[in-house]
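Step one of this worksheet: look at the structure below.
Shown here: the complex without one of its protein chains, the others still in place.
When the chains are written out, they are named A, B and C in that same order, and each has its own residue count from 1.
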Amino acid sequence: MSRTDDNWLLRVRNLTKIYGEPNENTLNMTGPLFNSNICPETDAIVACADISFDLYPGEVLGIVGESGSGKSTVVRLLYFDMEKTAGSAFLKPYNSGLANILEESNQKKRFIRNHLMGMVYQNPRDGLNFRFSSGGNIAEKLIMAGNMNVGQIRGRASELLEKTEVPVQRMDDRPSSFSGGMQQRVQISKAIANNPPLLFLDEVTTGLDVSVQAKVLDLIRELQQDLGIAMIVVSHDLSVIRMLTDRTIVLKDGRIVESGLTDQILQDPQHEYSQLLVSSLL
Amino acid sequence: MGYVAVKGGTDAIHNSQELVEFYRLRNAATPLDVNQIRSQLRLAVDKVIGEGGLYAPEYAAIALKQAEGEVFEAAFILRAFRTTLQRRFYSETINTREMFVKRKISASFREIPGGQILGPTRDYTQRILDTGKAGETAHEVKSFLEAFESKIDRGKLQDIDTYGKVIDLLKQEGLLKTIDPNDDRTLTDITREAIKFPAPRSARLQMMARAETGGLMAMGYSSMRGFGSAHPTVGELRYGSVPVMIKDPSGRTRYAGKIEVTEAEMVSSVSIGKKNAIPKFTIGYGLCFGQNDTKVICMGILDTTMRSPDVNAPANDQEFVLYHTEGIESMGFTNHLKLPHYVDFQSVLGGIREAIKRNGEKTPEKKPEVAEMEQ
Amino acid sequence: MVENKKYVNKYNFAFIDEATKREIRRKLLKAVAIPGYQVPYSSPEMPISRGWGTGGLHVTLSVIGKKDVFKIIDQGSDASVNACNLREFVHMMTDVKTTFDTSEATLIQTRHRVTEEELKENQIYIYQVPQPEPLRGVERYENKTRQMHGEADYAKMWVSIYESFIRHGDIMLYAGYPVKVNNRYIMAPSPIPKWDIPNLNQSKALHLFGAGREKRLYAVPPYTTVEPLEFEDVKFHTEDFTGLECFKTGYKKAYLDELYFDDGTRHFVINDSNFLDKLMEHSPLKQHSNKYIDKIEA
Partner (left out) sequence: MNILEVNDLSKIFNLHILKNKKIEALKEISFTMKEGEIIGLTGKSGSGKSSLMKCIYRTYLASSGEIIYASQDGSIDMVKADDHRIIELRKTEINYCSQFLSVIPRVSAVDVVCENLFRIEKNKTRAREQAKEMLEQLGLPSDLWDAFPVTFSGGEQQRINVARAIIAGPRFLLIDEPTASLDARTKDIVIDMIVDLKRNGTSVLCISHDEYTLDRLVDRRIELQTGRITAVEMDGVEV
């Protein structure tokens, strides 16, 4: 079995997000060369520009960079949390990968989000509704995918909570009463509720205690191995990237400065910025 | 037996209406003359025309009389009356630069073109209860007016002119933020179309012009006090009369009359752009019928705050501000709680009883149950 | 009934000016064309308070004609104060015939009840709606709820029903139980009891809803599917009056009011005043039929 060019799961081309009012020079006067993502002429902010990559089924891709490099923007654009300025994204299981999902109607985007994607945010409040129980949060995803049977919903929710090592007897409690690590586990349960082929993880361990971080990372690794979900892992932390990913994109000032196999990026970084990043790894 | 009582609904209403009249008149005092209300309860009338959304001081005075001085109620009556009137024209934009100024102050500059004119303001009256007003006689009124007249130098009256505005000074110097091309400048009519959010500024200003003064004040104050970050300066506040012009079907502009308005232009600084942000001034605008400084100042504050959404600042939230400062609607809905709700209550009652039963608790069969439910 | 002739001379037929009535009728047509969809409208001020049935009045006064026969109930009763007040106002402004008899009326305005007597094809049933937005409980912003309706994004609503069930063992939604209309829009049926919800489904009458304060109109056209929100295994049910009966008639298949007499005893009586009267007079009567009522033994 060989991977051909056509075997991709997600294909992203020239993804760009600019805030403010860019002019024709904005893209030429921002980026790593200028050490800035703010257009000197119009003050427009280039959150990310010309981001292109392919993600294969079951692949784990890391996006690394410092804060403000645009790494979260990339996944949030792909998860439709914000509107792109330019660019396209194609998802194989949706319309045979022929439609630019970023330009679909909101209703179709919701379908894609519910059936084909999951997202785990840094802040559990972004991914969970704290007014609902943890089971209710998982139910939301299942309901959106058309499950209208409470018994089945609860069965699936307990299965997911078990898998993510959240005590099942806490299914009917609100996540606000959970620890940070447990909230992330609930978020992960919700994200994978409908067995999506693609999962976005945005700084999921940032802000957690080191020991809790480790457990969440272990969980993600296990899920990846067991379910074979393709993932995009956004992190400023190279040790997270090293532990989880096959391939890595290095972002600076909204642009890709380097991409390659994760062990290559870590052991033989080519770009000056990647070298700096790796050398500061403890 | 409660059930029989409601059968007399119509009679009960008629009796109640009669009682209202009785309470209004029972001391057999001399009936208030509408002109008295118009002239001596001027500020109440102003509130009624403002919140009623109808510039009709005489009708407002009648409404105040009918409502026993309850301003909310009077404004409500005026609004309902307004519904029955045909709308024939939209006026041209009024120009407050042409205002016949009765009061004009700026807190931003010591001197402004034409000078600071306090005009009729209660700001510097000491709020000491003037028991002398109790026995005020027609003679006293007359002699005050004569004395006042005699102090006026009629020769100087010719000099009264219109004045430029403080914001024009700022504009000339390029200190004002230019209009954001993204601003929705659609002109809507909130009495013809339900407001939709985010609302264009014209709709926001119209809503506020009819809003309840106290509501606007609470919101505006909250932002200054700390639930938000408003800290404006009164660029200019003016009160006076302005001509209203309309275009007739032949296209000619005609003078329709004049109305009294209060206008506030609240200046606050804003930063434009993210990097090397340039601070500039922006104007929050307030205008209402009659004389009402508080209302236009708060309107000016809210005009600014509502332009930048902030979930932690209620005054920046368009829906929160505009829905909840609408006095007539708020009053109606809070008062509707007095209407019978026994059908819906019965529905809840049954559900709660079942829930208690499911929890294995015994529902007592007798009276205490009602007491429990009412908690 | 017309006590103040001055008004009749002074105001337009049905109080509201013709241009505004036309606007409201246009919006109603739109509402009928998109069952369950909330149409924003001008909602002019009326001489009754916001929250006291202005929306219902707008609809009534915009569609009423001189030949109409008007009935109005509040909490199921023709005699409730607010119903009396509005009846008098409508009559004063239109001079149309008013009635208590459900089957005689062509226009029925209601607050919080559907009549027990079955509605017919020549009838328009007009609801006073305090809160037209069924999603308000899960989303406070209008801007957002409009978008949710537009995209049929109802997950939050469903989750709130799920949550209610897991917390309390039942769906703890009562009067105003949310419904799905024509398999598309979730709609607030106004605070009618759950008892009445099944009677909206495939009703022969036209149902118009007016929310004055919130400035929204919506409609359920005749013969439209209206379903209460329920899961496959957690079902909607109506209020349970098992073991209770009307103390006046012994009737069991109607929505009952709970009464306390001066001696502290509790009794139940049929809520729908005209239905009760007809039962007691043994007048001919055809009650709504649905799977919930039909299960009850008479």
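Here, a contact is a pair of C-beta atoms (placed from the backbone, for glycine too) under 8 Å apart; a residue touches a chain by one contact, two chains touch by 3 or more.
None of these values were measured; they are calculated from a predicted model.
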For the chain not depicted, the shown chains it touches: A
Touching the absent chain when the full complex is considered, from A:Glu21, A:Asp50, A:Glu104 or A:Asp246: A:Asp246
On subunit A, residues whose C-beta touches the chain left out of the figure: 2-3, 54, 56, 59, 214, 218, 221, 225, 243, 246-247, 259-261, 263-264, 267-268, 270-272, 275-276, 279
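The criterion applied here is as follows: only the chains that are shown with their structure count from here on.
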Leader among chain pairs (count of C-beta contacts): B-C
Centroid comparison with subunit C (C-alpha atoms), farthest chain: A
Rounded Å distance between subunit A and subunit C, as computed from the means of their C-alpha atoms: 47
Inter-chain centre distance, subunit B versus subunit C - centres from mean C-alpha coordinates, in Å: 34
Interfacial residue positions of subunit B with respect to subunit C in the complex: 1-3, 6-10, 12-13, 76-77, 79-87, 191-198, 319, 328-329, 331-336, 339-344, 346-351, 354-355, 358, 366-367, 370
Parts of subunit C lying in touch with subunit B, wherever the complex brings them together: 10-12, 15-17, 19-20, 23, 40-47, 49-52, 54, 74-77, 79-85, 87-88, 111-113, 130, 140-143, 146, 168-170, 172, 174-176, 191-195, 213, 215-216, 239-241, 255-262, 264, 269, 271
Subunit C residues within the subunit A interface of the complex: 147, 150-153, 155-156, 158-160, 162-163, 165-167, 231-234
